[in-house]
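Here the complex is missing one protein chain, while the rest keep their positions.
The block that comes next holds chain A.
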């Protein structure tokens, strides 16, 4: 099992750092899956996470100048690691003006992801900072736990409002209640509602648009039969929603959510080189 990668371009480094910062805000520990072409940050829906799951995919070619990966075996050419993304975020934080950043899998006192940053300095030789981040190697027999979640059979799919606006609305609501109701219909309307004994607050968004989904067999999606005015709703933990919105450092190219009434909300945020899916289960 071997992994070595190098980033030389400052813009790629900044972008990669931003992705890591977003992941760090969403999960305390997660799984990093390395394949020949991609990196995945995966969080599976364990009770400890509040049932939340996350799937984030990056094309390695968009970030790394060099990328060498040798998986656990020839026919399973992948590596699965458990790590704390906050550590990676910290290591990259002070590396933004680096000449090069190398990331490799090493075995120090335990398996580690080592981030070696070469920084410019006034002297002839560069300054080197190394960060050894302990990781856990996930054995092959557990790899099945980390499969890509399928798109649920949703009732409504709708584009999200501008995330910054949505975030400031949710932030204020957070002070009033722990749960928020997210409802939307096929007419491009979405409401965010909180209800407590003393007060209820609703914010209405209109004209959002609904993404066209085509199912695999080419037939029309069953949602076409649905009454466009009828709202699908789910009551979710407001902090989880805020974590997702607050972690976004750059506006995504596309942002949408799929609502399975009273069951789950599936968020999809697409950037040019990164895709992020986030599932928040509905509360009882």
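Heads up, the rule we're going with is that a residue touches a chain if its C-beta (ideal position, glycine included) is under 8 Å from a C-beta of that chain, and two chains touch if they have at least 3 such contacts; residues count from 1.
Operating definition for what follows: contacts and distances are computed from a predicted model.
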From "DNA-directed RNA polymerase subunit", "Sodium/potassium-transporting ATPase subunit beta", "Cell cycle checkpoint control protein" or "RT30 protein", the hidden chain's UniProt protein name: "Cell cycle checkpoint control protein"
Of A:31, A:53 or A:87, which residue touches the hidden chain? A:87
Hey, which of A:109, A:141 or A:204 is the one touching the hidden chain? A:109
Specify the residue from the set A:28, A:127 or A:140 that touches the hidden chain. A:127
Interface with the undisplayed chain - residues on chain A: 87, 90-91, 94, 108-110, 121-125, 127-134
